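Omission of a single protein chain aside, the complex is shown with its protein chains in their original locations.
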Amino acid sequence: MMTDLFITPKLQTLLPRLRAFMHEEVYPLEKLFLTRPYAELEKNELAALRQKVKSEGLWAPHLPEEEGGMGLNLVEFGQVSEILGTSPLGHYAFNCQAPDIGNMELLHKYASPVLKERYLQPLVAGQIRSCFSMTEPEFAGSNPVRMATRAERVGNQYIINGHKWFTSSADGAAFAIVMAITNPKAAPHARASMILVPLETAGFVHVRRISIMGEEGSGYMSHSEVRYENCAVPVEHLIGNEGEGFKLAQERLGPGRIHHCMRWIGICERAFDMMCRYAAQRELSENTPIAAKQIVQSWIAESRAQINAARLMVLHTAAGIDRKGTHALRVEISTIKFFVANVLMQVLDRAIQVHGALGITDDTLLSFWYRHERGARIYDGPDEVHQYVVARETLKNYGIKI
Amino acid sequence: MMTDLFITPKLQTLLPRLRAFMHEEVYPLEKLFLTRPYAELEKNELAALRQKVKSEGLWAPHLPEEEGGMGLNLVEFGQVSEILGTSPLGHYAFNCQAPDIGNMELLHKYASPVLKERYLQPLVAGQIRSCFSMTEPEFAGSNPVRMATRAERVGNQYIINGHKWFTSSADGAAFAIVMAITNPKAAPHARASMILVPLETAGFVHVRRISIMGEEGSGYMSHSEVRYENCAVPVEHLIGNEGEGFKLAQERLGPGRIHHCMRWIGICERAFDMMCRYAAQRELSENTPIAAKQIVQSWIAESRAQINAARLMVLHTAAGIDRKGTHALRVEISTIKFFVANVLMQVLDRAIQVHGALGITDDTLLSFWYRHERGARIYDGPDEVHQYVVARETLKNYGIKI
Amino acid sequence: MMTDLFITPKLQTLLPRLRAFMHEEVYPLEKLFLTRPYAELEKNELAALRQKVKSEGLWAPHLPEEEGGMGLNLVEFGQVSEILGTSPLGHYAFNCQAPDIGNMELLHKYASPVLKERYLQPLVAGQIRSCFSMTEPEFAGSNPVRMATRAERVGNQYIINGHKWFTSSADGAAFAIVMAITNPKAAPHARASMILVPLETAGFVHVRRISIMGEEGSGYMSHSEVRYENCAVPVEHLIGNEGEGFKLAQERLGPGRIHHCMRWIGICERAFDMMCRYAAQRELSENTPIAAKQIVQSWIAESRAQINAARLMVLHTAAGIDRKGTHALRVEISTIKFFVANVLMQVLDRAIQVHGALGITDDTLLSFWYRHERGARIYDGPDEVHQYVVARETLKNYGIKI
Partner (left out) sequence: MMTDLFITPKLQTLLPRLRAFMHEEVYPLEKLFLTRPYAELEKNELAALRQKVKSEGLWAPHLPEEEGGMGLNLVEFGQVSEILGTSPLGHYAFNCQAPDIGNMELLHKYASPVLKERYLQPLVAGQIRSCFSMTEPEFAGSNPVRMATRAERVGNQYIINGHKWFTSSADGAAFAIVMAITNPKAAPHARASMILVPLETAGFVHVRRISIMGEEGSGYMSHSEVRYENCAVPVEHLIGNEGEGFKLAQERLGPGRIHHCMRWIGICERAFDMMCRYAAQRELSENTPIAAKQIVQSWIAESRAQINAARLMVLHTAAGIDRKGTHALRVEISTIKFFVANVLMQVLDRAIQVHGALGITDDTLLSFWYRHERGARIYDGPDEVHQYVVARETLKNYGIKI
């Protein structure tokens, strides 16, 4: 209802169908997600779930029609992403999970036919997974120009050496797209390139799955530290052109932020629902539910307001990107990043407080999100960097450069 | 740009015209507003300005076309209201200032032809002003059912006795619409009626213009305490039916909140502009403007995000009212009330902090808004009441009544 | 009770006596303060009140015993200042109001016997008032090194030229202590001096009382813009030595912050009391006082916590200054400045919200404080400057200079 301005004909049937599917097929698996090793779930129930998604024709909803997807624009896919985001299993079940979704997009646009056949097709089919290898522990992630990983061209190969972490989902992935300096003498933004590295390549070293907020995780649900030690790949594994690494990264980030922000809004809506449900049912004393407390009521109201605001801003930005492209909306893209990440943290915090002791257990999803989404205010640029972007662009209108 | 989703054909030419008019005709008068007694301004420059507005065909933009207005829907008038709201003089200059705008609406819909001729027509023409007399000092305004003012029917007259305050703009007004109990034995929400009382009526006592945040004000820019002492008016002065007072008040409030919220957003945009402009120009040391400070940058970014969010929520709500009526959007109407009022206070506070000592003087508009808009979180129901409404309606979906 | 750690023998009888005096003699005048021109009050009731204070032997409690004061240390006077601060009339009634209190201290320590006799004695006696003239409209006040006012030595005179504002209480004052550049070629912090300028001096131009937050004020309760136009004073009017202006200003600020912070805490306690009293008495519906609302309860609790925290921090800092001097406590002095100013704004804001419409009127003191204490986050260095000081000193321990 809230989003009726952004409801297109395609969505009129798709969204209700997705909501029903989540309720019937995805949410019931969450109990297993909370209590069993993820690897088991991935191999069994999630694999079956993905088949079901395929058989229902809902697979990879982000893809263009010519590749078997639904041909949704960003406003449309954003709303799909919100619904999938209501469960930690949603995006993976539909094969539109980060970082694979971004990698598909990159390969689709910039990879050679050979790479497409070898890597994009099985990725689209869900037969393999991939990862994206950019952040380095030695350099602050908020300054993407600083990077030590080198890819030296030797003959018809790139020889890659470097140290990366937060290479998410590397565990079990078939390949990484690696950001590495190929042109060290170029201008700062033109030094790096993106190169596809199959993880079976000699010299690829998986150091560890980094324990994040109490969990090492596994497979898709993990974040790795890796090393590239004289890792050699054919020059054809270059994505786009040499020196275009940052340009491609930027291009990837625009729609990526819409995806993330809408996923966060999905989490918000689920946490909001959990908060209301628990407040309505849990009694403080006979016949007095938690919901009778005025402070809880104000949390419900403030959460409702913030979530509505967040969704409108993100979809409005998505509509702008659909019409005018990422660059024209760069201020809005930075705005939603920090705004929605903060709404997310606040809504989760309130939902936990309403759940009391239960809220800090892993008996509900709240703890998982509280822990793993704390990163939302950090990755892809911390709040402070995005606020700077908004201020910088605003102040240009006042004649100064900051 | 931000609001392009809500730009209609009418607005495409109207908004730029209004913006230009504000810059050329209205903003230049603000210096006088800040330094001279308001009564003088009202009599001279503002009177001339209103003539100019009329001659440009921009008068009373909220009215339906058949009454000489522009026939704007709520989404459209909301955007007009934002632009007018960028100056404290805007709405009055265009004769769409509260409380007159609400009174025009009420009379238009519910008054007898005689009343319309005698009071609505000159009000629309800007020849008289009016006021709205509801709040009573003895009862908390957040509970509109509690009220002591009585209107007893005696023969073909109502004899009104009561004590009111925050009867805004009563000073110099031609009439008040008074909320009074006519049916004391009815259910709480069916006890009050609205009655038009010419202020020349015997028994109407103007007690004082209440000094608000340091200013007693005068005329349109004032808030009065008044008494009705055996104040007798013909029964034909009833607006609508007996016992419909609350119903009419509610009806008045829906669009009224859109008007207010968009006016607040207008203030936000102006304060934001002042903040950026001052930050860009004022130097902390040689060649280091205030805008170079990261905290100021973050204020700019957060303000931008909040204002964008606020506008989208209000216009989205207005669009809903245009399609489905006030009642269907009552949760959203409460949501925007507290959300936007808080954004307003935060944006003003930041703008003042950036201006330093200048910010607390009356040399800029910031102090006026900081003082007079503090009431935004109180009037028409404090934040807490609106949060309760949102929570109450939300929790109905979870099977409980709070 | 809260402050028992800081209660000295002197205070054991003094504080209860002051509290009683405030209740009996000062609070009853506040109604006049809110409704009558301040100049009248000053001339009549306040003059009588000051006589009463003298006759009770409570006059000028900040002075050393040898000058007829009570010989209180900073911890002790701080607690006196809190009690006086509970009324806007308190400090003036006891002749320990800023800026006179700071000027007395300066003259006492650094003025020649002649100046002392001519200016300090009548100031101490309450026969004249004074002002302090530092801030200039052309330069950001947060950088006190930037200043254009010049005092050129010509013969045995200083010829002063400059433009100042926020020269508080200049209206009706007998003299100003003016900060002016005497040594333009010295290092930045050694350029300025403090010079006493009788306001009857030719070339002193009182431009205007600046309207601040809706009020121009008058006399002690005003803030002026002034000009010095070839204003000549004897060189003996120099306070301290040439080039010591900043040093003296810093010295003045340390105890000044304790005075201010404790005054703010006095305001907080009074506003807290008003909030609780109103919440307990004002009914939302029959037999349901505002205090029954959980959100109001949480405001009471949070205000209580913040005020307690603020007082402990300030008195702890005062105790440190008493033992070790201002310089050793410079980090704590900056810490309390921004911490307490923000507590003040929050407590006032909550008290207003609890009072509803009444809270924004000038029928209570809340509006006066809300408006005039907004400057607390700005004057004597905005929050941001004090936060910088704390961070800078902290980070020195980590080997870096910011």
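Note that the chains are named A, B and C in the order they appear, and that numbering of residues resets to 1 at the start of each chain.
The rule is short, and it goes like this: a residue touches a chain if its C-beta (ideal position, glycine included) is under 8 Å from a C-beta of that chain, and two chains touch if they have at least 3 such contacts.
On a predicted model such as this, the values are computed, not experimentally measured, just so you know.
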Touch criterion as defined above, residue of C:Asn161, C:Asn183 or C:Asn308 at the omitted chain: C:Asn308
Option from A:Gln121, A:Ser211, A:Asn230 or A:Asn397 whose C-beta touches the chain left out: A:Ser211
Touching residue (missing chain; options C:Asn73, C:Ser218 or C:Gln387): C:Gln387
In subunit A, positions touching the absent partner: 34, 135, 137, 140-143, 146, 165-166, 210-215, 282-285, 290, 293, 295, 352-353, 356-363, 367-368, 370-371, 374-375, 377-379, 382-384
Residues in subunit B touching the chain absent from view: 293-295, 298
Missing-chain contacts mapped onto subunit C: 2, 5, 276-277, 279-281, 289, 291-292, 294, 296-298, 300-302, 304-305, 308-310, 312-313, 316, 319, 331-332, 334-336, 338-339, 384, 386-392, 394-395, 397-400, 402
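As a convention for this text, only the chains that are shown with their structure count from here on.
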Turning angle required so that subunit B lies on subunit C, C-alpha fit (0 to 180°, nearest 5): 180
Distance from subunit B to subunit A - Cα centre to Cα centre, in angstrom: 43
Distance from the mean Cα position of subunit C to that of subunit A, given in whole angstrom: 53
Multi-chain contact sites of subunit A, meaning residues that touch two or more partners: 294, 298
